[in-house]
Each structure stands twice: as structure tokens, then as C-alpha cells.
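After the C-alpha cells below, expect a handful of questions from me.
Note that one protein chain is taken out, while the other chains of the complex remain in position.
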Amino acid sequence: MRAGIIGVTGYGGMELFRLLSAHTEITEVLLYSSSRAGKELSEEIQHLSHVQDQELRSMKELPSDGLDIVFSSAPSGISTEILPSLVDENLKIIDLAGDYRIKDADTYRAWYKKEPPPQTLVNDAVYGLTEWKREEVQNGKLIANPGCFPTAALIGILPLLKEKVIHPASLVIDAKSGISGAGATPGKGTHFTQANDSLSIYKIHQHQHTPEIEQTIQTCTGSETKITFHTHLVPMTRGIMTTMYAELTDSVTSESIKEIFDSYYDSEYFVRVHREKANLFTKQVYGSNFCDVTFAVDERTNRITVVSCIDNLLKGAAGQAVQNMNVMFGMEETKGLEASPMFP
Amino acid sequence: MRAGIIGVTGYGGMELFRLLSAHTEITEVLLYSSSRAGKELSEEIQHLSHVQDQELRSMKELPSDGLDIVFSSAPSGISTEILPSLVDENLKIIDLAGDYRIKDADTYRAWYKKEPPPQTLVNDAVYGLTEWKREEVQNGKLIANPGCFPTAALIGILPLLKEKVIHPASLVIDAKSGISGAGATPGKGTHFTQANDSLSIYKIHQHQHTPEIEQTIQTCTGSETKITFHTHLVPMTRGIMTTMYAELTDSVTSESIKEIFDSYYDSEYFVRVHREKANLFTKQVYGSNFCDVTFAVDERTNRITVVSCIDNLLKGAAGQAVQNMNVMFGMEETKGLEASPMFP
Amino acid sequence: MRAGIIGVTGYGGMELFRLLSAHTEITEVLLYSSSRAGKELSEEIQHLSHVQDQELRSMKELPSDGLDIVFSSAPSGISTEILPSLVDENLKIIDLAGDYRIKDADTYRAWYKKEPPPQTLVNDAVYGLTEWKREEVQNGKLIANPGCFPTAALIGILPLLKEKVIHPASLVIDAKSGISGAGATPGKGTHFTQANDSLSIYKIHQHQHTPEIEQTIQTCTGSETKITFHTHLVPMTRGIMTTMYAELTDSVTSESIKEIFDSYYDSEYFVRVHREKANLFTKQVYGSNFCDVTFAVDERTNRITVVSCIDNLLKGAAGQAVQNMNVMFGMEETKGLEASPMFP
Partner (left out) sequence: MRAGIIGVTGYGGMELFRLLSAHTEITEVLLYSSSRAGKELSEEIQHLSHVQDQELRSMKELPSDGLDIVFSSAPSGISTEILPSLVDENLKIIDLAGDYRIKDADTYRAWYKKEPPPQTLVNDAVYGLTEWKREEVQNGKLIANPGCFPTAALIGILPLLKEKVIHPASLVIDAKSGISGAGATPGKGTHFTQANDSLSIYKIHQHQHTPEIEQTIQTCTGSETKITFHTHLVPMTRGIMTTMYAELTDSVTSESIKEIFDSYYDSEYFVRVHREKANLFTKQVYGSNFCDVTFAVDERTNRITVVSCIDNLLKGAAGQAVQNMNVMFGMEETKGLEASPMFP
């Protein structure tokens, strides 16, 4: 199999390259760039200097390069421009940006402040939350790879919504992310001296992952609902934790909640459900494709708290993209993703 | 004025010493320790090596040392043991531990897993949330200095509860703290290699600051309620941010919320209310006694989010203690607390 | 006294503003900016929102504003352009950039890759390493405030060079700096995700502080020498440590070395000499104007190691600038710089 990556100098692209280079079914990985075509990989990425060097190729060469799959790690907005011309019978596409995730064009416009891609392409795109959309992914041509926050939140909360043990309208998602989630382009808020030793909140009530979570709750559980969702920047490189709060529909035991989680995830390699009230920490999934989950029933308030964590660049981006590729091509789902979390 | 500090080798004690040494109304600061009496200050604290050295004194000497005020920065449990014998007509006491904060003995036992101090002392203790209890503090003899999380949460949320614009029962407090909040004693969870580059959640639904927040909501606003409160450890030294979620009782405008906050805090030097949806970051209060607040009304869900941040060792501990001392002795409330936040 | 600051949105300028606002002899601080004139201070700096807001003034207004002193925190190169026109009988100037530090024009060109300012101005400029140039500073009109690395290195090593106990030609300075030293402008190397959890080395043998150190060794001790000097970026906000290595001219005892340091610094408030082999850490000077020093004689190799640390934004920039102002105006040297280091 031959794979292409658009945008290798972004963090998602770098991780894709690392994963695909070690994937035993991939024989070649070609790299494309619109802004840096012609440059050598080694000029851009010092940590992979042991890998055979190669020139970043122009996007124009891609259609005739005979790839089986292409991963686009280009930023939001760019995917809208470049992917339509790549759609072709023999090329599968996995897009890591948000452009093809939101089915409703007006919703997309409202949250992204941009024009969406052609509606037919959006309609055909499969939302690649692998554990919940496996069959669709298998038959997909264009995968809209989920956002990092939605991945962590949805894996944690969907079982309870599906089983109707919580009120959808009461859902509050307090998310925290490492700073690699903001990408590789320097800016004021991600300048080391600004971000170090400090915690910040941003985009209160305005994060574009909000409609993605709402839409997936609807398609996976049938509940139409509005959620509250905020994000915080944590002075760490990788990792997302979502702390989610909801009212229980009924009084339940911790055991029954654990059983629900287990029934959904016992056979899912990449979801690790921990005992109630486990002290989760993001580094326990660092460098891996795992999503770890815990929960706590609070009898005092009849609420439940669900906590999940992922490595935002892996299960939240490149890892889940490779997982989706594995599913699309009928390979073992864990192939290329066997790495255990690295701690400390 | 002559002041004493019990527990100078803890972080609260260190900061008290730094503040009191620079306070123009304090002529002498004596240091007491149960475990390290007889040692020189300079053996314990390298960063204050320019200050005149002194020997840590035994607790036994304290009653006859003729102090005007003593600050106890001893850990929870120890205050219960040592403070009763210090109560005296001419000595004012400010306790930074949780022992004298909870009025109901059974509640204390349930959350602290310890026996409370004598009930009469607890009854007489004044809860020193300065902005909300100024008159009681003025007349207090024994101040129970508030916990770090309750200080941040209550300053942010009390105006809205008092004005009944939010449903008390819907209140969810998601708190994040720098690691100095866990104290100066090394442990597994606060080992650098464990905590660095990682975010963790701990004590889900079990944090002992929960009843303190509930009790103060009750005494300040009349609402008896149960809240949901969790804490996270953030890989930074200082700083607390609380992100608070509540349902609005009615539809309100952002302007009216801003007016409420301003009406409570316009004349409060240490509370800085920012515009709606300001991107707060904890370092904007680093090293100062400020509590910064912002909020965001969400029309989509009819909820409000309130965000507050403090330096946990200052407004959340030593700073508020000095503020209380200033009030007790009729001094200017900002004396010794004039330092602006230090950024970056 | 009325003071002006050029470049308040840089880190040196921010700290100058914080220090001068609290300085009891300064009645007014005016702020100037070439690129942001007309903006409100509060738009630029969130952490000082309690301070009376003011508009950033145009540089053109400066000459007629009747200031007693102006601090220029503009970047290297800009000082060369703007300071000559400000020189005036009644205005003292302290420049925090490197432009006026190097007396020899060719040396300046070789290391800075820029044209130097007019030679007469450079000749008149006083190198403001306060502890070693106090008399010149007293009479100075234009102070070239020392660089952060030279300040730390020179305070540590000058006594031994002056007393000829080490060979000047053997001097190796291995310096480490927090990332605020790279300034407030975002860039690739100071992007949080690049710099966090990582240590880097840069500008090997090419750092422009090299000739500044060599020149000052020459003016203070008479030794003309070439040194080896490198810098590393440490994932922390503030702080510089220099670890310096040199061959001893003779066999000496630790006691005699300690005596040398004490003889130079016993009466210097801002230099704290610690016992031999003290485990220095940069945070022991955080937020203060101190320079801490230790040393270790190695009989095995007949070498000595000297270690010094400072807060790069204070003793390494704004703090020393205020110290120089105090000296120039005959005020107490510690005025406005009394803050103890803040730990943790």
C-alpha cells in the first residue's frame, strides 16, 4: 500500500508520518505540501533525521502518484479547497480537519465562519469515530476524522446517553487540552512565556467542536440536545481530559454504570474503562491510541461525572486516522498502533 | 505590632513570612515550629537568605512571647490540637487550616475523617472571606481563613446566587489548581516526574472543600444546596481557576450580569471583574492578592459560565490572611499586599 | 520624578512599568511606543488591569514631555535609531538593548551584524554593571544597561579574575536561560510545544554577549582574553544560571576563595554569596534583583567552578536598570527593588 500525507510539517502530519513509516502494510509514504514543496523533509523535521530523506512534493503531483490513500492534515478551510479535486474511485481520503464533519451547512457557517465544501461531498463523508461508526468507516471513501475534543468527550459519554441514564440537556463538558492541540504555528497565546506555568480558558461557549459533539450525540443516540462545552489550555505538550457532568434520570448504582461501560467497550482494544473514581492523568495515555475512562456517581446531587482522556495527537488525530485506515482496508485495527503509553 | 507564624516551612507559612517581613506595621515576626524548633531559618529556606537569620522557636514559648497576632499554617488536624491552648484575650489568631471552618461537627467528621475542635471555639471562629464577611472579621478573635478553592469559587458565584439569577441546585464547579496547593511535603502524586506534562483529576466528589462552599453559600445567600465540585492538578506551581456552570433562573442579558458583578465588586480592590468572555489565565494574578472574574451567558442553553482565578498561596492562603489581619486591626486593607501580579 | 518607558509591551518594559509604578520617588510613568501608539495599556497587558489605564504615547511627544529619565526597552537596532535624538542636558537615558555597550565599532559589527550608533555617543555611554561601575553610573547621562548573561557571568567571575587566582584564557561559561530571555515576540523556537519538556542549545560560539563579557573583563581587571561562551534554553519562564570553569593559577583553599568573594560583596545588598558547593536553583532569586553565587574548588583538576544565578528580567534587565537610576539620582540603591524572591 502506498500512502500520501498532506501537511507533514503540522503536528498531525508529523505523527501520521511517524506512524505510517512504521506500519508494516505501508510500503511507501509520499509527502505533499502546498507552501513548502521542493524542500527536504530533513530541513523541516529534525527528530526524524534517521529516516530516508525525501523532497516534499507539490500537490499537483498527487493525483498521478497512484496512491491508495491520502491523509490530509491541512488546516481547516484548506481541505474545503483541495480535497474535492482529489476525489477519485481508487483513492481513499482521510481528512483531519473539521471541514467535512458538520452535515448542516448553516451550522458549519455559524461556528466555523467559513463556507462549507460542496454539500454532496459532505453528505458522503463518514464521521470516523471508529468505535461508534465502524461499519460506515469500512465502506467510506472520504472520512471526516473526528476532532480531538469530540473524540474524548463522545467515547466517554455516548454509552450513558444511549442507555438513557442521563438527561441530555444537562450535559456540561469541561475540557482541558495540552498546547499541541493549537498546532505548530507560533502565536501569542501559545508562546512559551505566555503559556508556561499558567492555565487559560478560551473560546467560552464558542468552540467549533460544540456542534460536532451535538451532531454525533444525535446520530448515535437519537437525542437532539444543546450542550455546554468549554476548553482550557494546560501547560503541557499533549493530552486531553474531559470532565463531564450530567443529571441522572434515575437513581443508579455505580455497578450498573460500570456494567454499561463494559458492555460497550469490553471488546474495544483502544478504550480502557477504569474502576469508579480512578485518579486519571493524561500521561497514562501519552504516545498511545488509548482512550481511558472513569466515572463517579454522586448520590448527594443525583449527578454523575464522567472523565476521559486521550493523547490529542493520536486517538485525537493521527492515531484514530490510522485506525480508520486499518478498518477501511480490512486490516487488523491495531496495526501500527501497538505502542504502549510512554510513562514517565 | 509583633506577629508569630506557626509552620514557616510550609508554603503558606513561607509566603506569610515574606509578606509580614515587608509589612510596614509589623515590627517583628517570630517563627514557631513543633518539628523543627531550634533550627535556623536559613537551613530551611534558601531563597530568603538575605533576611536576618533567626532560630525557629518552640511552640511552648509562644504564649509568653507577647504577640499581638499569630498565624497558624500548621496542617489540618494539628490546628485542632494546638490552637485551643493559645486562645487568650490579647492574642488574635488566624488559622489557615480547615479545622475551624465547618460549623457542623458531623459534617466536619464526614468530610475530614477527623474529630473537630471544641464546638464553642468553632462557633466563635469567623470565616474570613474578607469581601463577604468584613464586619465579622473586624470583630473576630479567631479567624478561620478560607480554603483556596472556596475563595476562588465563592467570590465568583456568590453575587449571582445572592441576586437569585441562577438555580443553586444546578451549580457545578470544575476547579483546577497548581501543585503548590498540595503542600511542601513530597509525595507520589506531586513528584515532578509524575506530575509534569500531565493533568490529573483527584478526589472526585470527595474534596473536603465541598461543605465549606455549601455552608458559605448558605450563610451569605440563604440558599441551602448541594453542589458538584471536583479538582484537577495542573502542571504549574501556583494558580487556581474555577470554571462554574449554572442554569439561569430567567433569561438575562450579559449587561445585567456585568452590572451585578460591578455592584458587588466596584469598591473591592482585590476583585477585578473583566469583560464578558475574557480569556482569563492564572498567571495574570500570579504573586498578587487579586481574584479575577469573568462570565459568559449562553443563550443556547440558558446557562451561565463564571470563571475566576487567584494565586492559591496569596488570595487563597497567606494574602487573604494578611488582608484579614489588616481588617482586624483597622489598618488599610491593602497594606503589605500592594504587589502587582508578576508576568511573565 | 517623572519617568518614561519606550517599549512597554516587551518583557523588559512590562517589568520596568511594574517596578516604577511602585517606586515611591516616581510620581508619573509615561509610556511610549512606535508601533502601538494610541492603544490603551489595558489592551496590551491584562495582568496590570488594576492600574490606572493610559494611552501609549507617540515617540514624537517624548522630547517635550519634560521627563527626568527615560528607559528604552526597544529591541537592538532600534535604540541606535531613536536614542541619539533624545540626548539632552536634562534627560537621563537608560538603554536596555545592546547597541551602546560595545566600545569598538568593528567588534559590534562583527557580532551584531548591524551598524553601531555614533561613536561619540558610544564613548560616552556608561556600562551599567552597578556593583562594578557605580561611580561612572553616578555621573552617567546615557547608561548601557548590561545584558542578562554578562550580568550573571561577570558578577560571579570578576573577583577571581581581578585577584588573579584563575587563568583568564581558560575561562569557559556555560549559560542556561529561561525563555523570557528570548522576548515577547512568538517564534518557532519559543513556541510552547517546541520548547516545553526540552532543553536546547543555540548560537554556539556566536552569542553577541561574548564581546560584552570580554570587554568588561578587560575594563574591570585589565586582562585581555578570549572566552568560550554558550547558551541553552531551559523550559522555564525566568532565570539564568551560569556555570563557569577556569584553571586556578595556584593551589588555593576554599576558605581563601570565600574570603575573596566576601571582600567584594559583603557590602553589596544584591549579591548573595553562598557557602561552597551550595545547590543553587534559579527560583531562589525569582522576582528579585539578587545575584546568587557559589563556587567549588576541585583539587583533582586544579580547576574552580563558579555558579551564579539571577532573574533575567530583573537583575538581568529591568531591576538593574532601576538600580542604576537610583544611583544616578542619589537615591537609596534598593528603592523599589525591596521585593524578596518569591518561592515556590
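Points to keep in mind about this one:
Chains here go by letter, A, B and C, matching the order in which they are written, and residues are numbered from 1 within each.
By definition in this document, a residue touches a chain if its C-beta (ideal position, glycine included) is under 8 Å from a C-beta of that chain, and two chains touch if they have at least 3 such contacts.
Small disclaimer: the values here were computed from a predicted structure and weren't measured.
Of the listed residues C:241, C:291 or C:339, the one in contact with the hidden chain in the full complex is C:241. The omitted chain makes contact with just one of the residues C:24, C:123, C:139 or C:279: C:279. Across the entire complex, the residue among B:37, B:105 or B:184 in touch with the chain not shown is B:184. From the options A:130, A:194, A:228 or A:284, the residue with contact to the chain not on display is A:284.
Interface residues of subunit A with the unshown chain, by the touch rule above, are 11, 14, 18, 21-22, 45-51, 180, 184, 196-197, 237-238, 269, 272, 274, 278, 281, 283-287, 290, 292, 313, 338-344. Listed here are the subunit C residues that touch the chain not shown: 169, 172, 174, 176, 178, 189, 193-194, 196-202, 204-206, 226-228, 230, 232, 234-239, 241, 243, 245, 277, 279-283, 286, 294, 296, 298, 300-301, 303, 305, 307, 309, 344. Touching the omitted chain from subunit B are residues 11, 179-180, 182, 184, 186-188, 190-197, 235-237.
Everything below uses one rule, namely that only the chains that are shown with their structure count from here on.
The geometric centre of subunit A is 38 Å away from that of subunit B, both derived from CA atoms.
Each chain gets a centre from the mean of its Cα atoms; for subunit A and subunit C, those two points are 46 Å apart.
If you average the Cα atoms of subunit B and of subunit C, the two centres end up 36 Å apart. In subunit A, 193-194, 196-197, 235-237 are the positions where the chain touches two or more neighbouring chains simultaneously.
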